[in-house]
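As you look at this complex, bear in mind that one protein chain is not there, while each of the others sits in place.
For subunit A:
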Amino acid sequence: MAATAEVTLPAQQLPPAEAIVEVTPDDMEGSAPGASEDHMLIAAESYEDINVAIDEQYQRGKVGDEKDKGKNEIEQSVRKLSIDDRSTTPSDEGRETPKEEVSAEGKERSNSMLGNRDRPQHVEEECYSPEWRQRQKHVFILSEAGKPIYTRHGNEDKLVTTMGVMQALVSFVQDNDDNIRFMIAGSHKFVFLNRPPVILVCVAHSAESTQQLLLHLTYVYNQIISVLTFSQLSKIFEKKRNYDLRRLLTGTEKFLDNLINLMDRDAMFLLSAVRCLPLASSIRDIIGQSIAQAKAKDLVFAILVGRDNQLVTVVRMKEHSLHPADLHLVFNLVDASTSFQSAESWTPICLPKFNSNGYLHAHVSYLDEECSACLLLLSADRDVFFELSEARQKIVTRLNKYGCLQAVRESLSKGSYKVAQIGIPDLRHFMYKSKSTAQYTSSELEAPYMEEGERHRLFGMYQYLHHRVHNSARPLKILFHVGSKETMLGWITSGFELYATFGPLVTKPAAINAINKLLRWIKKEEDRLFILNSYTY
């Protein structure tokens, strides 16, 4: 156990009584349920993007510095980030507000900016609307020149001054060869992601940690790259620093909106993993084979996705694997638009992890009239629509012949599985991620989590749990958290991550017992819940 004694108070809204478990569950690390040697997806670590983001930001700020020193500081700053973050309890507010990240001068300057904004001539700015101010989470995108590009709430035209302040904050700190990362004021977190030529800012008073908010911003940035590619984005601003990027992004707002909404409720982003549609492995094999047989020139990936962002299968070129973060953007593309439901479509898409500088061309179509499963054929060649259309037709014929689409529809209508099926009395809900395959499975949400508010609260609890076990300053292996409404257990091994919700009265030994039983159940069902063998071209 790497865990040390726990002394700090838990974060806001969380009742006390939290302890690090000393009991070790059965060692299942050797045979983590759902583990596989298959490299369909790249095994992604939580926060890997953020650490890269921090590294990159830092190195940009510190060009010319000694390497060793730089590296040390990165580690320190990452450490600082997580420590600061964890202690944002209400009682800490006063002490925590003046972040070290912003120098004293920076603060003064930002204050005077805020002062300017308060003058009456700017009354039309969104920030004067109480409704707008009360939003739980804001996301802003602006250019390095301070031009508004996107806002999650309200109208970015009415945020010119506000975004000007954000730009000023970023560039002021940059003048000192440093990077602003976040500020905390009261219950609000202000998180910055500086990815030239754009700046992304998130302002939230929610359960997420600053790291998790930074992860959201990274996804939003990747969504933009997915639409424009990095090379196009940087070229535009090289030519014209003052460019209004909204011109090129018209129609993209709904994808950004949808992505941010998804991140507020879908655990796939938090876990850096994808959820598979439960299917008999024999059916999944036929689907994989059928898709693999209908190959076409330069076809890199074929992705079949069911409703609610559940993966049916991925067939890939042997030498390429798909990163879950790229797959999440593909899911978002399908989830956010009904345009693909009316006809076969052909669209360029950039997968930032695969190649942030180039497009793949996607043939997108639903395979049946109910629009239950959407097939995406991604090719490097922009002139192969008709070849892919033909391949798609062959796939449909084959899948219908073997009743696969019927099986997909049945699984979709049945939903996930009820936790009662597992037969563990006190267990209410769980999420299990198999690290090696970057896939996760979770039970259906049932009472008492049927209402939107309660679901949101539970998701917040999972975010908290996730944040605590992945705290880079003090990573935990097991966290047993007793709350007034439920007891939660988070457990990280080299092979898996498990987050479980129990009734509030469960005892530690009972919970550990239940978890062992749960792992055995997942192991038994792993063929159905996970994609363990994938097909290649």
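Here is the rule we go by: a residue touches a chain if its C-beta (ideal position, glycine included) is under 8 Å from a C-beta of that chain, and two chains touch if they have at least 3 such contacts; residues count from 1.
Following the convention adopted for this analysis, contacts and distances are computed from a predicted model.
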| item | value |
| --- | --- |
| Among "Acyl-CoA N-acyltransferase", "N-terminal acetyltransferase catalytic subunit Nat1", "DNA replication complex GINS protein SLD5" or "Ras-related protein Rab-22A-like", UniProt-listed name of the chain not shown | "Ras-related protein Rab-22A-like" |
| Selected residue (touches chain absent from view) among A:42, A:207, A:333 or A:377 | A:333 |
| Touch criterion as defined above, residue of A:383, A:410 or A:444 at the omitted chain | A:383 |
| Full-complex contact with the absent chain, from A:188, A:254 or A:524 | A:254 |
| Selected from A:206, A:281, A:347 or A:400 as touching the chain missing from the view | A:347 |
| Sites on subunit A contacted by the missing partner chain, in the whole complex | 227-228, 247-252, 254, 333, 337-348, 362, 364, 366, 369-371, 382-383, 385, 389 |
